[in-house]
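Take this structure, written in C-alpha cells, and hold onto it; I'll ask about it next.
One protein chain is absent from this view; the other protein chains keep their places.
Take a look at subunit A:
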Amino acid sequence: MKSLSTITSTAVPVHIENVDTDQIIPARFLKATSRDGFGKNLFRDWRFENDDENQQKKDFILNNPLFSGKILVAGKNFGCGSSREHAAWAIKDYGFDVVVSSFFADIFRNNSLNNFLLPVQVSEDFLQQLFSAIEKDPATTLEVDLPAQTISLPSVGLTTTFDINPYKKTCLLNGYDDIDYLLSIRKEIEQHEKNMA
C-alpha cells in the first residue's frame, strides 16, 4: 500500500531554479489516459538531444550515473506553471519519494501530496548546503523523517525541521486519500447544498 514514513537515501541534485511543470513533463507527453509510465519522459528535453532517447545529454544530472536515489533536490520555485498532475506522476514513477526545495508552487505541492510524493521545503541556506554536500560526494545520504518532520544530512551532522499540514501528514503516514474522507461526509455535503439553495 502507498504510504510514506522515513526515507533514507542518496539524492539527485537538479541545481536549477523555477523548474516549471513543462520541463518536468512536456505537454506532448500528456496524451495518455492512464497514470502510468510518465517517468520515462521526466525532464524529457533536458535529458535527451533532438527528442531522441538514444542521445543522452551528458551534462544533465539524471544522465550522470554517479547520482541516484529516492530524493530529488531542486532550486527554488519548483513545480511552477501548469496544473498538470502528470508532473508529480512522472517524478514518482521515476522512483522519487521526496522533492526538496526552498520554495514550491501551490498546485504542484497539492498534486505531490495527493500522490504520496513528499514536498520538503527548507531554507535557501539549508538547500545550498544540501547541494554542496551532494555535489561534492554523490554517496551522501539524506534522511527524511516524516513523523518527526525533520530532514538531516548525517555525514555533517546537519538537521532541520519542515512544515506539513497535520491532516496531510496523517494521510501520508496511513495511506489515506482525500476522496475516502469526502465520501464519508456526503450527508454533510448534501446538507450544505440544501442550506445554500
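As a convention for this text, contacts are C-beta pairs under 8 Å (C-beta built on N, C-alpha and C of every residue); 3 or more make two chains touch, one makes a residue touch a chain; residues count from 1.
Quick note on the criterion: contacts and distances are computed from a predicted model.
Trainee: Which listed name, "3-isopropylmalate dehydratase large subunit", "VCBS repeat-containing protein", "Cytochrome c oxidase subunit 1" or "3-oxoacyl-[acyl-carrier-protein] synthase 2", is the one UniProt assigns to the chain that has been left out?
Mentor: For the chain not displayed, UniProt's protein name is "3-isopropylmalate dehydratase large subunit".
Trainee: Which of A:13, A:75, A:119 or A:138 sits in contact with the chain that's absent?
Mentor: Checking the options A:13, A:75, A:119 or A:138, the one contacting the hidden chain is A:75.
Trainee: Even though one chain is hidden, which residues of subunit A still touch it in the full complex?
Mentor: 15-18, 20, 22-23, 26-28, 30-35, 45, 51, 75-77, 80-86, 88, 103-107, 110-111, 114-115, 124, 165-168, 177-179, 181-183, 185-186, 188-189, 192-193, 196
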